[in-house]
Each structure stands twice: as structure tokens, then as C-alpha cells.
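Below you'll find the structure, written out as C-alpha cells, and then a few comments.
Note that one protein chain is taken out, while the other chains of the complex remain in position.
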Amino acid sequence: MTFSKLKRLGVLAGAAALIAGPALAQTAAPAAPKIDTGDTAWMLTSSVLVLMMTIPGLALFYAGMVRKKNILATLAQSFSATALITVLWMVIGYSIAFTDGGAGNAWIGGVKYLLLGPMGLNATSSLAPTIPESVYMFFQMTFAIITPALIAGALADRMKFSAFLAFMGAWLLLVYCPIAHWVWGGGWLGKAGALDFAGGTVVHLNAGTAGLVAALMLGKRKGFGTENMAPHNLAYSVIGASLLWVGWFGFNAGSAVTSNVQAGMAAVATQIATAGASLAWMVAEWVVHKKPSVLGMISGAVAGLVAITPASGFVNPGDALLIGIAAGFVCYFSAVHMKKMIGYDDALDAWGVHGVGGALGAILTGVFASNAINAASKGWLHDGNVGQMMLQFEDVAATFVYCAVVTFIILTVIKYTIGLRVSEEVEVEGLDLNLHGEVVQA
Amino acid sequence: MTFSKLKRLGVLAGAAALIAGPALAQTAAPAAPKIDTGDTAWMLTSSVLVLMMTIPGLALFYAGMVRKKNILATLAQSFSATALITVLWMVIGYSIAFTDGGAGNAWIGGVKYLLLGPMGLNATSSLAPTIPESVYMFFQMTFAIITPALIAGALADRMKFSAFLAFMGAWLLLVYCPIAHWVWGGGWLGKAGALDFAGGTVVHLNAGTAGLVAALMLGKRKGFGTENMAPHNLAYSVIGASLLWVGWFGFNAGSAVTSNVQAGMAAVATQIATAGASLAWMVAEWVVHKKPSVLGMISGAVAGLVAITPASGFVNPGDALLIGIAAGFVCYFSAVHMKKMIGYDDALDAWGVHGVGGALGAILTGVFASNAINAASKGWLHDGNVGQMMLQFEDVAATFVYCAVVTFIILTVIKYTIGLRVSEEVEVEGLDLNLHGEVVQA
Amino acid sequence: MTFSKLKRLGVLAGAAALIAGPALAQTAAPAAPKIDTGDTAWMLTSSVLVLMMTIPGLALFYAGMVRKKNILATLAQSFSATALITVLWMVIGYSIAFTDGGAGNAWIGGVKYLLLGPMGLNATSSLAPTIPESVYMFFQMTFAIITPALIAGALADRMKFSAFLAFMGAWLLLVYCPIAHWVWGGGWLGKAGALDFAGGTVVHLNAGTAGLVAALMLGKRKGFGTENMAPHNLAYSVIGASLLWVGWFGFNAGSAVTSNVQAGMAAVATQIATAGASLAWMVAEWVVHKKPSVLGMISGAVAGLVAITPASGFVNPGDALLIGIAAGFVCYFSAVHMKKMIGYDDALDAWGVHGVGGALGAILTGVFASNAINAASKGWLHDGNVGQMMLQFEDVAATFVYCAVVTFIILTVIKYTIGLRVSEEVEVEGLDLNLHGEVVQA
Amino acid sequence: MKLIKAIVKPFKLDDVREALVGAGVEGLTVSEVKGYGRQRGQTEIYRGAEYQVNFLPKVQLEAVVEDSAVGKAVEAIKAAAATGKIGDGKIFVLNVEEAVRIRTGETGQAAL
Amino acid sequence: MKLIKAIVKPFKLDDVREALVGAGVEGLTVSEVKGYGRQRGQTEIYRGAEYQVNFLPKVQLEAVVEDSAVGKAVEAIKAAAATGKIGDGKIFVLNVEEAVRIRTGETGQAAL
Partner (left out) sequence: MKLIKAIVKPFKLDDVREALVGAGVEGLTVSEVKGYGRQRGQTEIYRGAEYQVNFLPKVQLEAVVEDSAVGKAVEAIKAAAATGKIGDGKIFVLNVEEAVRIRTGETGQAAL
């Protein structure tokens, strides 16, 4: 049942599990598990790094792009989402995403781990046999936190805070947990063989799709297209993007769930793709707009991080560079030109960067995944496995459709109960003062 | 003599020590110690994380809350304290806190480690047998740095810089080092069995108490209650609080001094309690003031981090949530309402959050500590060990009384030599310009 | 050929290599290498820490010191350099710096690793036998990124962005890679026995020298000496300096390439020297200017970090303190008084801090290196090895001369092709608006 | 010529600018100011510390117009800036003796 | 009506406001400005680079009052803002031809 994840760990971890497995079985009743201190050290570090991606990373990345009057409200979104999701994940999220769902396991996990019940001191998960389950649960929690938080980019500057919190909670349980289960937790997509090393579809396409739906349902910001909505302080965004870049090694290399060659290769692929994408976006802007903006450089970097996410443990460095460059150009086009053509207001480009980049990465994973890098993956180009391409498209389509439909339902319910949007007066005067009673004075 | 600390490491580390001990004894003269690379990796990382808590974490957390004219002075306090305490810890602090004091060992450590004399390349400490003593000394140094630095919250905006430095140095040696020795270094409180996993009393109650005394002795800021003392840039405080949260895994999970199940559980308890406390404070504000402020959310998170600190390696996830929620409500009450009722000016709530939260956590540790989570601990609720409650109260009382008295003495001496407070003119014009000759222009 | 680096790893790693070496030789064709998960965890973490030093660390450190109109351009320099160098390092940089150059190996590495060709999943480097080569390549990449980025401090506020990028790329390949090869990659300086634990000459003297040449060739900023060029937001610089300090443990302790006693000692030396230097600069300013500035405290810390870099794995804690104090005073003098006396405009003191501090550290390494701390090093004071002093001077001289000459040639070529400096109008109006089409509004 | 000095609520800036342009005003200069008047700031509480906010953010527009245009311009500002709530602001009119366009050296009404 | 324009040291703002209110002034508008005058800025040194600070931070208060109230208001400002040290600032009085309260449309003294 946990086959797909084990596959994802690659041959080495697989081998480790084979060795560790019987050993575990042999040891008597209350015995300590065979924990590897090096793997555990890296996974604790990775969890901390991914948490740092959301606070302060994503919080700053977004807060730097909004107008002065909404800076604190934007920070509050990432921060409160972190707190809320932590509790929900502990209460039930981890259980339905990462434990055995019995008969319905293809679709959803079980409820045995409510409030983390059976997770004693020495528990381990078969998805990560060399580290304590507490660490694995924590690592996955940090993914569960950042995914909904990413959506906030699409609904910046105009959503009610109460509606935002309700949306975060419902979306986590109704959208993120099921999809994470499908791909990583033993569900149908992972079993079918879809490859998603660290969350190209589960995290980024998913959050991006939800952002697209939310941007359409909320409508444009007042003054969109006529008023100056230039970022108030891009220095914050640069700090944020840098911390996202830095923290992403926990995301991608951490997804090896070991401290080994697989983690090393994933780190290298991540670094190279990110750099390539940042340069590509910079070049696109330089050619088209004559000036390479800082916002472009950091957006490109994030696009590269997103696109390499599903591929990071499966591709070699050269292909990582190609994926990065493609992501830079494609996301530049989608966030700048396509958005303008279509005319919706995805304020900070949750869809344009995370949605498009995540889908692109998932598909390119099918192209470039290489058996030489990961024994569990065979792609089209190197291994002639055309079937993988179909699986990747299936993964993208399933995520997009399920997420779009359920997000639409959740937001509709909130719209007719709490209401989605603040009043026009509040929007003009700023969310900081009106929702939180505070302002930044700098 | 180092029994209490060994106990604190829990059964696994204990076992490791049992195995490693004789091995060490057997090896001949210049032999390398049995260092675990995984444990060492995690403890190096933890040390770095705890250092990051102070600079830039705490520095920003505090600097964002003061007025524009005092931002740099507030940053300077954390930064200079880091430098000063590093040197003092190396010269004598580590020695008197964490080495054997011979006859007086119940009260204070020895002076053999002056300038770290005997700490050769291959030295290990019996308090952390699987890592180099250099790493253990460094890890403990980062605790010694942040504790005095926390006090700065109470004396913001009005203390002389020279007096501040004198206070930091004297307080480290006369208050922190002895209390750390009592609890962790082999002294009477640890021997008696008081439980303090990562510093609920040693660090937080201690710093908070000192803050209370300092706030009372310094008096209120000029204009307190009439002038606008609203935070100039809460974005800094959100960055700071986020880095405190992120770094706190080094603090709490690092206090396992191994990279193992104990560290994993401590990390999980930390994350859950913090989230619960942030939500609790948010709810309290939402109900009472109608608006949940960002300052409230981050204050709540810090309150949760503080309260779970003594308990983190001893409690299960569900109880961690309860501790967090309690901390959020109680610290909200103490920092907002109690402070107002009593009327002192603890500018950034060193006492209201760290003092109250630390004491609360220490006592709840007695309630919730569970033998199932840590072989070295038995609490009231799960293990029926009512006696532990008494020990915890004793720990709280001893820390409070000793700290309050000695802090009072230190500050009195400084008052009549250097002087505590800047002139009124300097206070109005700002510390940045007058003490440091600089201003922020943003 | 890779002897020097092995020496640098110290006796323990050396021993490990001895053991691991034959084991590796024995294992059959596609066998997995003997990777240590603890070492790998620490080296992944170290790489991430060093990356964080550049973005956001160095980016903020510099951006906080410039005027408002150039903040984003300064951030853009660090960020774009990170992206560009990542790609160049992957294409050819690693190959010519860290692989065997055959006949010319004394001077430059080979080209076999073009595009990281032979770096398969299980590759290891003989320079770091217990971790995957992917991780070692990544770790060295982060050094290659920060070194050119440091130069930006000397050319702040006035260089064309296109010229900047051309300079970064050319300098990496023509200056950094050769010198890294000489000292660490198997070249003549390492073979001769020059000691440079983490880059006193390779990184800091090198970047500082390039900065000096660049500052002289670019000329002074318009308005230098008459206009107010006070830092716009030193809070950014404090964040930056703090992250440099925090990240530097990856730099120095990571240079042990293991998670062991050597790493622990390097961490301790780093912390103590940094603190000592920060205090020394503070005291110097307090005495001379009557006010200790925050800029001084953080500059001192960076000076200490720089000076301890070459020495960190070779010296005991007491000597580290001496090195730090010396660095604080000497760099204060060079950045404040010597610069004024000579009259060039090294805007953010790349030469005054990194050049002078790096050279000082390299020479003091010869004085204080101790056989008791590292079996591979014998210094003057403790081991009576006067010859080491000569080697250190040779290292400093070779780096200075080679770097100065080649930097001069590169900049001359750029001057007559792209042009080095923006127009006066652009300089007055600000680089942000003119080069990047953006401004910070705070 | 007259200098019209209007102090209005910040979020009305764009409306007032458009109204003035509609009334034929071709140039104006804006600054961010803080106002004290009948409209009182709330009592703010930060972590238990209470204080009175005395000044409120306002925007000040200054436009120099020829004498004949004053009436229309003042009406335009009034219409655009009024919300009917306290704190809407004030308009003051002062006499201007001379005006110069720096670029061309034109003076008087030609300079506006 | 007259416009009283006072440029004072920033830390005196609250004292001056209180004094004006005490003198019967009901509204005023404040802006942050930089002043150049007899009081010279110090020479600043940053890491060895020296420069002269030309402008010093000041606060400018503007209050429109009825003619009869000018004397009292000017005295109040003088008393509250003076420290006796150079750089205390200036008070200027200009004539105002018309005043309008936007909220109500009242004009003249009723608008103040």
C-alpha cells in the first residue's frame, strides 16, 4: 500500500528498508526502532527549512509585493495559516493523508491517527523507515502548511480574514489531504506510477489551480489597471524569494527522506534549475521590456524551484538546467502576457507561477526522468518509457479538475455564509487598519 | 554528578552512554572519541538555529515593536549582547555552569575550564557523550546568549548602552550560570529531579523575572500612556517571530542532544504548542478587541514556544496542544490586562510573555510529563507522580527569588556607578542618534 | 594530487579515508559508495547555510548601506550573481577548479567534468570521500557564488548591470577557479603546504583585491565626500550581518567536510573570533568617535569572520579570540582611516574588510596553527614551524598579484566594450529606476 | 492668481485630482500631511499600553490657478472630497503675486 | 483670516500642538520637512567617508486662524517651541482670502 512512496525513495532507501525491515520484525516488544541519526538529522533540518519557506519566506515574498496598507494583512495570512494548519494536521490531516485507508485507500487514508493517537515515541512509518515517525509527520506537516498558504497570492488585498481562515482549513482537509494521499500516501495515482518527487502537482499545481479559481471568484482588486499597485517594498520580496530558494533544499532534497546520494542529486538539480529559470526570466524581460527587473529575477527563481520540484530526484544536472530555462520563459509568459490577455487578477501570480510551473514540471518529469538517477523512475527521453508521459498528464489533469471543482464548492459555501470579500471602503483604506487594527509606518 | 542531565537525555541516549562509556574507557591515550556523525550534524545545526534566534530573530522581533528613533539601538542590544556573552562564556561561563564544581557542586561549577583550557580536539562531555565537547559547549553558549538578550524587551527605549553591557555581563555570570548549573550542570535542582527540558525556568522565567525587576527599576518610558508608542514596523517583528519559531527547533529538539526519537517528539510538541498558542491569543483578541492583530498572533506564538520549552521532550502531542492553548490565553491576559492593571512598563513584555509563560510551562510539565515519552520523567496526570508538581513549584520559586534578588543588586550597583537611564532629551530624540550616531531612514 | 585537501581535512577524516579508500577500491563496478549519512546531512546543511550567506545575507548587508535609490540594484547584484555563477560552475567551473588537470594540474584542473558529465548518482570525490560528490560539488558551488558577489561592495552605486554580469562571469572563471585549484583542488599552493581552511585567501583576500582594483578603475561615486551617502536602512545590514554570521558555520565548520571534532572546533573558533572582532571594532569606535555605531559592530563581526576563515580548523579557542580582536582593530583602521588617507572609494569596504581581514587571517594562521588541533597543520607559535609563515606570505602574495592583474585586464576589456559605469544622470537618479525600472517605496 | 490649498482624506486624492483636471486645472502639487481637528483619533492599545492618537493622515493639494478659475476649482474639490463625515477637510485660498515656469521662464498666468 | 506657518524642532511638536489648542486654535495641519538655516548639521563619517549634513529634520505646522487670534497663537508657539538654542525655527504669517469646510460647505471664519 505504501509502495509508491517507497519507490520514490529510490533504490538506496529501498535497500535500506529491505535490510531494516526484518531487523525490525525480529526485535522484541518495546524495542527501539533502527533509526539512522544522519537521516534523522537531515530530515529535522529539512522540516525546519520548509517551515522557514512559509514563515518568514513566503510571508515576505508576498508582503513585499502588495501596497503599504496591506503589508501586515498579507503577513498575517501566512502566519495564521501556519498555526491553523498545524493544528488541523495534527488532529486529522496526517491521518487521512498518510495512513492506510483500508477499503477506500485508493482515495483517502484512515482515521486511526486522529490526534496522532498511535504515534508513540518509537513509531516509524513504512514511508520513511529510517527516521522516527514523529519527524516524518512533522516534515509532511510543513508541506501541508505551505500549500494552502501559496494560494494567498491570488487573493491578496481583498479577502475577509475570517473567510480566509475558513478557506484554508476546508481546503486543507478537502483538497490537499486527498491529493497528497493519491500520490504519496498509497492512493491510486502513486500506485499507477505517477512521478512527483516533492510536489509538482500535489503542492504547486494544486495551489495554483485553487488560486486561479479564487481569483476568478473574488474578482479584481478595486482600481486594477488604473491605480498604482506597484509593490511597496520589493526588498521584502527579495528576502522572501531568497529564503524560499534556501528553504527549498529541505523541500526537494528532504523528499529523499534520507541523507544520501538521492538527496544530494535532488539538491543539485534544484540549485541548477532555479538559477536557469531566474536567468531565463531576466533575459525575457531584458529583451521585451528593455530592463531586467528584480521582481522578474526573483519570480524566475521561484518558477524554476516550482518546475524542478516534481523532477528533482529523477533527473540529471543537465536536464535540470533545461527544465529551469523552460520554466523561466514559460512562467514569464503566463504571468505577464497570458494573464493580461485573459484579464483576471491573480494578484501575486499563484496560478501564473505555481500552477503553470507545477504542471510544466510534472510533464517534463515524464520527459527527463532517468533510471540512472533513480532506480524507481523511467522517463521518455533516456529510458524510452513513453507511458510515463501519459501518467504525468493524468496526474496533472486529475489534480487540476479535482482541485478546481472542490475549491469552487468551498468558496461558494463561504461566499453565501461568511462572505468572501471586504467592503469597498475597507479595501480602499487598507486591510491592515481595518482587519487587524495596525499599520506599518515604514 | 552529571546525573540529572543524563536523565534528561532519555532512555536512548542513556543506553548509548552505557555502551559508549566503557568503550571510551578502554581506548588508549590519544584515541578519538566515539562521536556519532548524525548526532553531531544535528547539534551543529541546532546551535546555528539557536544563534539565529537571537540574531537576527530576537533582534528583529524587538526592533519592529519600538519607535523609529530606537530601531538601531534595539538591534544593537541583541547584537552586542551576542558578542559580549560569547567571550564571557568562553572565558569562564561554560566552566562555572557545566563543569564539576567539586565540594560546592550543588551550587556552582568549577573553574578548571577557564578559557576552555582542557577542551582539546577530542574532548567530550559526559552530558553529551556522542558529540564533541566543542559542539556541546557551543550549543550551550547559544542558550547563554539568548537568555540575557531576552531581558532587553523590558528595558527598551531608555537604557544607557554602557549600562546595558555591564548588566548583560554581570547577569550572565551571577544569575544565568548558577541557575543553569543548578538545573542542568549537576546542581541541586536537577539532582532533586526538577524537569526542565530546554529552559522553561533556566531561560524564560529567569529572563522574564529579570525583565520585571529591570522594568520596575528603570521606570516607565517618557510619554507612556499618552504618546503614540505604536510599533514602527511590525513587518520586522513578524520576521523576527518567524525566525524565533523556526530556530526554536534547535532550542527544543536540540536539547535532546541526539538526533533520535526524543528530538523528533520534542520538535512535534514544539510545533503544535506554538500553533495552539498563536490561535488562542488570536481568538482572545478577536473576542475582546474585535480585531485579531498581527502583533497578537506572533506574541501568541512566542508564548507557546516559551511554555512548551520545559515540557517539549516529556509530553505527547495532545498534551502539547493543551499547553499551547493555555499559554496563549494566559500570556494574553498577563501581557495585556495584568500589565495594565499593575501599571509597570515592561515595554516589549519580557515578563508578560517569557516570565509568565516560562512559569506556566514549568508547572504544566509537572502535570503532563509522561513516562511513555521519556523514560526519565513521570508526571502527575499520566503517571500519578504528584511529587513532581512540588519539584516544579520549587524550581519556579527558586529561580524567581534568586533571579529577582541578584538582578536587583546588579542594577542597583549599576545605577549608582554608571547610571541606568539616558537623559530625558536623549530619550525624546531617540537612542539611535544619541547613543550610536545613526538613524534608519525608512 | 588531491593531497593538500586531504591534509586539510585533518587526521580524523584522513583516517576515515584510509579506511574507506581500500573499501572503495574493493567494491565491484556499480556499487554504492560508503556514504556517511551524518557527514552528508551536515554538508547539505552547510551548503544551504553558505547559500543563505549570499542570498539574502550579503544582499541585505550591502543593500542596507546604500542610498534608497540603489537598494534594489544592490539586491539584484547578489541575486543575479547567484544565478549566473550557479550555471557557470555547473558548465565548467567545478571541473577546472576541483578535478585533475593532468600535466598542468599545478595550475588548473581538467575539463572532463564539463556540464558535470561524469558525476553520476554514486560518484564521490577523493577530496570528500564520505559524502556524495553531488553534495561536495554543491558545497563548493556556494563558495564560488559568494566570492565574486563580495566584490560588489566595492563597486556599489555606479556600475552598469550588463558590465556587472560580464565581470562576475569572467572573474569566476579566470580568477576564482584557478586560485581555488591552486590551494584546494590539487594545485601548487596546496601542495606546497599553504594552509587555508575555508578561504582566507581563496575567498576573502581574492574578492577584496578585486574590489580594490574595481574601486580604483570605476572611480568615486558622484558626490563622494560632499553628499550624504549615509546608509538608508541599517536594519537591513544588521539582518544581513546576522545571517552572514549564522551562515558562516556552514562556511567554516562545513570546510571540515565531515561532521566530527574538526567541524566542532572550527565552529567554536568562528564564534569566538567573530565576537572578539565585533567588540574590538566597537571599542575602537567608542574611543575614537565617542559613539559605538551599529555599523561598526556588524562590520567588526564580519571582519572577525573573515580573519578566522583560513584559521578556523587549525587553531584553539584562545588563539581564535586573539585573531578576532586583531581583526577588529586592524579592519577598523583599514576601512575607516586608511581608506580616508588613501582616498579611493571602496563604497562598502570589500577591500578594507575582506581584503585586509583575509590577508591578516592567512598570516595569523601561520602563527597560531596548532598540531594539537589539526594533525595536518604546524604553525610557528605552538609547533615552532617558522617555514609555515613563509608559505602563508607566499599564498597571500600570489593571490594578491594574480588577482589584481587579471581583474585589471578583465575590467579593461569590459570598459572598452560594454563600458563600466552608468551615466551621471542615471547615477544621480538612482540605479533602481534606471537599470531595473523599479523603486522601493519604504 | 490664487493658491488653492486643500486638505482632504487620503483615499479621496484620485477623485479630487480628476475633479480639478475636469475643472481646467493643469497642474498641482501634493504632499502627505497629518491633521488635527474635530475628528479625533481613536484610543489605541498595544499590548496593554493605551494612548490617544492625535494626528490623522491627510493629503494636502496645492494648485495655483488664475483668479477667474478659483470658484470652479473650489466647487470641484468640495464635490469630490466630501463624504459628509467629520474630517473631510478644508480649502484655503491665498493670493499669489507671481508665478514662473522654470523651463521657459514664462511668468504670470502663462506659467500655470 | 491668517495662515500661521511655524517651522519647529520635531520633538516640540506635541508641546506646540497643546499650546495652540490652549490658545483656542481648533485645527492644524502638520508636515515633516527638512530645514536649512543657521543651525548647521554635523559632519558625518561613515566608514571613512566624510560629508556635511546640510538639512536637518524639522516639523512644519500650518494653522488658519481668524485675524484677532493671530497674536495669541504666535505667542503660544513661541513659548512652547523655544529652547533658546539655535535652530528653534521660525513663524511666518500670511493672509488667507477664503476658507471652506468641505463637509458642510461653510465658509469664512465659520469654516475654521
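As written, the chain order gives the labels A, B, C, D and E, with residue 1 at the start of each chain.
Everything below uses one rule, namely that a contact is a pair of C-beta atoms (placed from the backbone, for glycine too) under 8 Å apart; a residue touches a chain by one contact, two chains touch by 3 or more.
Fair warning: this is a prediction, and the values are worked out from it, not measured in the lab.
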item	value
Chains still shown that are in contact with the chain withheld from the display	A, C, D, E
Full-complex contact with the absent chain, from D:L56, D:A79 or D:A111	D:A111
On subunit A, residues whose C-beta touches the chain left out of the figure	224-231, 289, 295, 299, 335-340, 345, 348-349, 352
Residue ranges of subunit E at the interface with the undisplayed chain	2, 6-8, 31-38, 54-55, 58, 60, 74, 77-78, 81-95
Positions on subunit D where the hidden chain makes contact	3, 14, 17, 26-31, 64, 94-103, 105, 111-112
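We adopt the following convention: only the chains that are shown with their structure count from here on.
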item	value
Where subunit B and subunit C overlap in contact partners, by chain label	A, E
Centroid comparison with subunit B (C-alpha atoms), farthest chain	D
Chain centre separation in whole Å, for subunit E relative to subunit D (CA means)	18
Inter-chain centre distance, subunit A versus subunit D - centres from mean C-alpha coordinates, in Å	48
Multi-partner residues of subunit A (each touching 2 or more other chains)	36-39, 41-42, 45, 239, 259, 437, 442
Where subunit E touches two or more other chains, by residue	14, 44
